[in-house]
Every structure is written in C-alpha cells, then in structure tokens.
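Okay, here's the structure, questions in a sec.
As you look at this complex, bear in mind that one protein chain is not there, while each of the others sits in place.
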Amino acid sequence: MKPAAFEYHAPESVDDAVGLLSGHEDAKVLAGGQSLVPMMSFRLARPAGIVDINGISDLDYIRCEDGVVRIGATARQSALEESGEVTGCAPLLAEATGHVGHRAIRNRGTLAGSLAHNDPASEYPAVLMALGASVTAVSSGGSRVLSVEDLAGGHFLSTALGSDELITEVSVPAQSGGHGFAEFSRRHGDFAVAGVAAVVSMNGSGVESASIAAFGGTSPARLDEAETALVGSDGGSSAVAEAAARAASQFPATDDIHGSADYRRALIDVLTRQALQQAIAGAQEV
Amino acid sequence: MTTTEWIGARAPRREDPALIRGRGRYVADINLPGTLHMAILRSPMGHASINSIDASEARTMDGVHMVITPDDIPDHITQFPVVWRLPGQKDSGIPALAEGKVRYVGEPVAAVVADSRYAAEDALDAIDVDYETLDPVTDPEAALEEGAPVINEDWGDNVAIHHVFAGYNALGECHYDAEAFDNAEVTVRGRLKIGRHSGIPLETRGIVADWDEIHGRLTVHSESQVAHLFRTELAASLGLPETAVRVLTPNMGGGFGNKWDRYPEDLLVSIASMELGRPVKWIADRREGLMSTVHGRAQVQEWEMALQSDGTILGLRGKVINDLGAHLHSVGIGPAWVTGAAAPNQYKIANYYCNVIAAATNKTPASTFRGFGGPEGIFGAERMMDKAAKRLGMDPAEIRRKNMIQPDQFPWFNAAGAVYDSGNFPACLEKALEAADYDRVRAEQKELREQGVYRGIGISSYIHVSGFGPSPILGYLSYYTGGYEGSTVKVDPNGKATVYTGMIPMGQGTETTLAQVAAHHLGIDMADVRVVWGDTDQTPYTGFGSAGSRSNVAAVAVIRAVEEIKAKAVRIGAGMLEADAEDLEYADGMVSVKGAEEMRSVSLAQVAQQAYWAHALPEGDQPFLEATYVYDPPNFTTASGCHVVVLDVDTNTGRITFRNYVIVDDCGPVINPLLVEGQIHGGVAQALGGALLEEFVYDDEGQLLTTSFMDYLLPSFTDVPDMEIHHVVTPSPHTDGGFKGMGEAGTFPPGAAVANAVTDALSHLGVEADELPITPSRLWSLIQEATR
Partner (left out) sequence: MAQVAITLNVNGRNQTTLAEPREILADVLRDRLGLTGTHLGCEHGVCGACTVLLDGEMVRSCLLFAVQAQGAEITTIEGLEENGELHPMQKAFSEYHGLQCGFCTPGMILAGIDLLKRNPDPTAEEVRDDMGGNVCRCTGYQKIVESVLGAAREMNEVTS
C-alpha cells in the first residue's frame, strides 16, 4: 500500500495552480488529502501529477460577509467547528462537521476537498445542498460559480468540475430558519449508511420553506418531493411523516455490505423525521 | 511495592516503560543494514488456473533484485505442514506460492524483492499473470453438494474431514441415545450461523530473514507465537538443519492466535535472503493482512435439544459445518473439533452427538483465532438453552440452574471427551445475576416495552478448557507437537534471577506475570527478576508457545524450577550455616535455621556466591544456581464463568445500545488482577466485534469485499460498553498454584449473550437472532420479516 510515483507541485498562487492543472491532463489537486492519499496508497488513484494547494496562503479563510459565509479551499474542517462565523451563520454546517470523521481527519480535511471528492456517504455535499451553497471554480480560462446541487448532485465519486478546475471557495448563504441533521453510521465517525440534512423556516400559518437533502445513496440528493409535502403544511407530525415517506421513496438508495436499499430507505424515513422535527423546533424558536 | 507476596498483586507491567515511550521494537522497526524489501503479488480471483506468469519486465526494473515465481523456487523447498492431523483428515500443506491455480483472493502468486517497498510494489504492477477463471464455491454447504467445483483436486471433493463425536466421554462410556430425541416431551431445533472474522492484530504480520552465508545461519525476526515450532518447520521446509535457524521474536503488536500459524511469506523472505545474501523484509499492509492472514469462526450449526417438560435436558445433537477456506492451515480443522467438544458446556448432557464437517471454499484459509472453536461451541449451546427456555416458558436463568454440573461433580467427563477439572458454575451464574440486578431489570423490561423501549437481557455461561495441554492427549488427538512448557531459572552470583521462557509475549503481559511468579516463589523483589524471551537460541523449546491460554502452564514450570533452586540453596546453606539441611527452611530470599531465623541465616545472594565459587559444594551438587523444569500438565484446566448483558434494540434502525455488561470469571487464583481484567476486557471487545460488526464478506465469485478498515469494521471506543468484572475462585486441583488459563475466556460468551439479549428484547415479535454478526441491517430485516 504505497502510492505510485507522481510529479509534485506546490504552487503559491491560484494562477499557478490552475496553470499546472491545465497543463497536466492527469493531475489531481491535493488539499486535505484525507480521501485522496488513501486512494493513492491503495493505488486506486494514480495521478501523474499532484498539485498541492496548501501553500496558497490566501485560500485559508472563513469569513461572513453580507449574509454569506465564505470558506476558502484550504480552510480545515476543524476550523469550521470552532468558527464563530459558521456556528452563527450556518449552524447546520457546524453541527454536521462534528460528524465528519474524527478530529485528526478534520484537522487536515477541507470542506472544498470533500465536495470535490463527493463521496456519496459524505455529509458535506448534502448539507451544503440543503443550505443552498455554491462554489467558485477557477480554471486558466476564468472562473464560474456553481451551486453545490449542480456540482455534486447525481454524481458518484466525481463532480461537474473539469479536470482543470479548482474550487477556490465555498459560499454558504446564512441559514434562514431552523435546521436538522440526522445520520446513521455503523460506528461513531464512520461514513454514514444514510443521513438527512434539512433547513426549515416557518411563518404564522406553518412551514414557509423547506430544504431537505440526503446522503448515503448513489449520490447526494435534494429531496424536493419531501419539501413539497412539507411546505404549506402546519409542520405537525402527520406532515412530517408524509414528508419522510416521500423522502424515503425519492432517495436514490443503493445496496452495499452495510445495508440493503430497502434498509436505507427505511433509515431515510426515520432520519428525515428526526431532522425535520429538529428543524421545525428550531424554526419555531427563531 | 515492598513485598514478596507478588502473586495476586496489581503489579505494574515491566513491558510498559518502553512501549509508552514509543521505544518498543516490533518487526517493522527492525532495519538491518542492506535490507531489501519484499512485496507480494496476490490473486485477484477466488478460483482460477494460472496459465502463465510473465515477470520479464519486472525483473529488469530499477531497484528490483529478485522476482520469485513458482519456477524460481528451488525444488527442495517443501510446504509447511499441518500440525493437527486428525484421522480421516485430508492432507494439505501451506505452499510458498500458488501452484498452478489460485484458490482464494489474496493467495500469493509471485513476489518481488527491491530496494524499497515502494519500488517493489511498482514492479508488482509489471507482472503479467494469465488466469483462466474456474467456477468458485463460497458457501460451505454448497461446497459439500454433489457436483460442486472441487478446490483441491487431490481431495476428490471439498470435505476436509467428517468427524463424528459419537457421545463418548474420556472414560470410554457412550450415552448417545437417538430414541430419547424421538420420545422426548419437547425437542427444540436451531440453525445458527457465525460470520467469518478474525483476530486482526493492529500490527500486521511481518518478517525479516537474514542469511549469513559464512556461518550458514538464517536469523529470522518474526512475530510467531510459537517461535520454536516455527524454527523446526522452517528448517525442515528450507532443507536446513535446525541448528542453522534462529528465530527472534521482538515486541508483538497483538497475535490473537493468527500469528501462531506458519505462512507463505515466511518461506518467501527466507528463500530470497538465502539467494541474495542480504536481509529481506516483508511487512503486510492492511489490505493483504485482511486477505491473507487466517480467518476464523465461520460456521453453520444445526442443533436439536431434547428436554423434559420441566426443563431437564435429555440430549443434544447437531451438525457443525465449518467454512474452512481454500485449504487446511497449520492447525487443520482443530477449531471445528473444539466446537464439537465444547458444545455440552456447563450442563449435565450425557446424551450427545455431533457431526463436524469442514468444507473447503474459495476463501482465505480459516485457522487459529483466540478461543479456537470454543466461542462457536458456546454460541451453539447457549442459544439452544435460550430457545429451550422460551419454548418451555421458563426463565433463561432457571433452565441453566436446573441443568448445571454441580460443584461436587468434578472431575466431570463431558460427552465429547473433555474432562473438566473443577468449577462452581452455579455460583458464577448467581453472582452474575445479582450483579446485574436481574430481577429488577426483568421487572423494568415489561414497563419499558409498554413505552416502546425494547430492552433485552442475555445470559451466557461458558467453560473454557484451557492450559493446553497434556502431551499424551495431544498425541492421542494426532496433534503433532507437545503441550509442555519449560522454564530455566538462573540465579546469578549476586543473587538476582533470570527466567528463560519459550512463551512469546504478544501484549498479554507474560513477562510481568512470570516475573511475579518467580519473585514470589524466590521471595525476592520483582525488580530482581529478569525474564528472557523471544530468542530460540536462549529459551527452552516449546511446541505450543503462546496459545491456548497457557501462561498457567508456563507459571508452573517457573515454580518448579524455582523449587529446585531453593532445594539446592538449602543444601548449600546447610554447609554455610553448619546445620543439617532438614533443620533449614527457605523463605523471603533467605535460608535460615528454623526457629532461629534472626540469628542463623544466609541470603540468596550469599548462597549464590558460594554456588559459583564452588569452594565447598555439597557432595553431588555442581556449581551454579540454576534449574530447568519442563512441565507437562496432567490435565487441562477448566476456566468458566457467566456473562449477563442488558441492551436496548431500536426497532426502526436495528441499532443496539448496551445498558449493562456484567462478567463473572473463574480462572482460579489470579496472578495479577490488573492483567486479568485487561485480558477479559479485550476478549469481550473482540467477541463483541464478531457479534455486531466484524465480517469478511465475499461475493458469489469469491471476491473479498472487505479489504479495508472502511468495510471490515473493528469495534471502537463507543462500540464497547463499560464492563463490570467479578470473580469466583475455584483453584485447579492439579496445577501448582491452581491457576487456570484465562487469555481467551473473554471471547467465549459475548456472542451468545448478545444474541440472547436481542432475541429477548424482541420476544414480542418472535425474532430469533441466530446469525452473527447482528448488524443493524440484518436485524432490521429480521424485524421486518417478523412484523410482516
């Protein structure tokens, strides 16, 4: 389990980094490396070149500006846990971060890297979908902004990014309403067998808006049918149950050694209820 | 601590100071000058013939020193043998490389030796193997069917053995009575499955071989749990005289039985070092560790229990099908045999019959793993006890009480040939129930269920036939090694002692334990005892080493060697004190005239000095103050106990949450309570892994799906509950000190205790947790079926 040889590059600017990526068909971006390095050790990934962006110092930031939390590509996940900006503006993101791996992993792992890797059992893509987040992707041809839903939704261990593009920033609009997060994993800190993230806002007559996304299936998925069932309802237990049932049927469930598709759908039902109850309770406090 | 009462003391471990500083020395830490590194090309397929291997490109790559394909192995090299060869068992060995075909994913096909492990792995990529797929067989029951693909052609079929326990006890009496099953008021049947899992020491296997051409000596740095037997077998397989081989075993990062066996890589690094004249090192990475270190436990069991309606057991019979994997490994079908011998457990079952069938499958060979078939037998017995109780509407505790062997019934000759030397089974059960507050928990269970909390209580009693073992009995069982353990104790001219043992410390604190025993019996400070282990050039031969919970056997060897030293010290002291030896006694490191200890005594150091000066030795005594004793135990020692687990089941997710875990253990007198607690904790955690998390999963093609720790799940901090340990002490009547083996006992009852508790929690649904591991997904499916 030793990685194959590669050319190592440590650019000091985004321009240099994307230049290297555009000149290198088979180069990979190395940020936290918590997924890439083990894949290389198993020789499941054999990039000819590694573009290590950790030396680009102006990518390590977490800021809250104009109601948007902006997280640079090399900001560590553990920094999200401790960031007042994140706990204040996007508490769902802070809560979910506590479920990502273990502290030693979060000390290196990055939010942007997790998105770019897009493991379907990973918390972040779904959480960021629920939060309506987007990323800035830069290539030598310029930059563009993609919603996380477009970036990661429907993809399995891949994204809509081109091989020459680098995510430089994740931007998360300040969470409006209460949030809920529930996941089921075999062991504490493991990738989830299934999980649900939700943001719900309430008005005088009931649920005003709902954003629900799930993970642990074939790809991270926004569950719009569940959202439709919930919005306009009173947010009571029968509405939640209906939304959960729709979430379960819409969820792109899959079989693997940790559970069957049927089992995953049943989990999504239970977890959606938990997440929505938490979110609605939170929204009512707001 | 200023005491000479070392036995029973919570003495801190002498292993610790190096290990907590990161100064342990494991095989991977040994970097001899000029070392080359080996990597192994392994079969990616479960069953295939090998048409050709083209290594020509790999041989020319930078940094590559040697590629070993089957054609590169010298003709005189032979396979490692199977040590336990029961009559009727098929013959096979452990080859260095697959010969003509591969039989499991992970089987070694070729090896590369290069300047670094990185370079060696690069060269693996350049070896081209032409495989031709053969039909695989992965299910042990399917493997037994007519027309199943045959894995080992020379066997003719996939049956490694069909061994029958026909109900004979060690006295030669047979009480098997088939009619009793037909005529019984109640018969209860069960079909049980135990998943494939294993010890998975955190330190993978590894080996460094260093051939010294000039002296004709092969020094091997290994983690073998049985270094001397390894030396014997390695020398034989390599065609070397045994004097040419020295095995050194440094610190071991856990063994759990898995490192008792011999492995292909042991031959490959030796062949390479002898060919290249340089040290060659191979350390398993985790992926190859999971696919090539022996697996264990996998069984399908079918049982039938006959009872009177009052709960009295009239008989137990069944079939155990062992999923052996591709071929026999070092201990043959031994674990499955032990399952058959252990299944009568703590109960008065004379009417017993068990068919043990070992089936070859296209999977990694299954062999030695802590517990060695015993936990499987206890799982069968204790699940059947609960099934019977449920059928009869009895409390699970009551049916056990009713059938337990009583304290005055020892020695007990169980109907599978085992002899239990001692125990107090009812006391263990009652103490466990009391500690778990059984009656209160039972009462609460009803109330909680009404609130939607599904709480279950599981009991599992166990016996562990430990302290392997009397050599004549091993001979009778066709186990081709001895069960004795030797110890040499030397007192140096300054009165300090050194103990030499063939036991291999793998984390269980052997060094501390034996130092305690020696210090206690010599009556000196523990700090004045050194223990030498891990070098076959220095330590007494052992054919068993660290396996079978046998520190107790080694401890007796130390005690008896010390007794010989003390007797000699008294003889020498007699001359020094000008007294008759009969008037002297040895106590607290002093030889004294009885009744005049203050006035007329000499210290061990003074005696030792005389022993080495040899100016005036007693007639017939030689210089030096040392002795060797080789202890061959007259019987096994029977450890026993009872676990009670309380847990909750979330019926929506299949998640299990522990509420209480109580252990009562009877391993006889305890040498070091700290270490005993640690062994029990660790054994239970390992068994809970097998009960809830750990499983090697193969697909129908024989592909292993669990080749990383993302898929093969070890229990972590939050998966193992706090445990409460109590002791019942029933000394073994036939060993000095009464010690019983205890290193494995923790692994015996958890599987059944958890399954019984889960079944109990879901009794309203009729769910029977009969398959381990009870994963959330599996349990959820059972709940779905039951509620459909």
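Brief remarks follow.
As written, the chains take the letters A and B, and residue 1 is the first residue of each chain.
Quick note on the criterion: contacts are C-beta pairs under 8 Å (C-beta built on N, C-alpha and C of every residue); 3 or more make two chains touch, one makes a residue touch a chain.
Bear in mind the structure is a predicted one, so any value in this text is a computation, not a measurement.
Checked against the full complex, the candidates B:Leu171, B:Leu202 or B:Met599 give a single residue touching the omitted chain, namely B:Leu202. Per the touch definition above, the residue from B:Ala9, B:Ala28 or B:Leu307 contacting the chain not shown is B:Ala28.
Note that of A:Pro38, A:Gly154, A:Pro173 or A:Gly206, the residue touching the chain absent from this view is A:Pro38. Across B:Glu677, B:Glu695, B:Glu744 or B:Asp770, the single residue that touches the chain missing here is B:Glu677. Take chain B: the residues that touch the chain left off the picture are 12-13, 15-26, 28-29, 31, 118, 199-204, 251-254, 256, 285-286, 506-509, 674-675, 677-678, 680-686, 708-710, 714, 716-718, 720, 722-723, 746.
Although one chain is not displayed, its contacts with chain A can still be listed: residues 1-8, 10, 30, 33-34, 37-38, 40-42, 50, 52, 54, 78, 101-105, 107-108, 187-189.
The rule is simple: only the chains that are shown with their structure count from here on.
Contact residues of chain B toward chain A in the complex are 117-118, 121-122, 125, 285-287, 652-655, 693, 697, 705-706, 708, 710-711, 713, 715-719, 775-777, 780-781, 784. By the touch criterion given at the top, residues 1-5, 42-43, 184, 186-191, 193, 257-260, 262-263, 266-267, 270 of chain A touch chain B in their complex.
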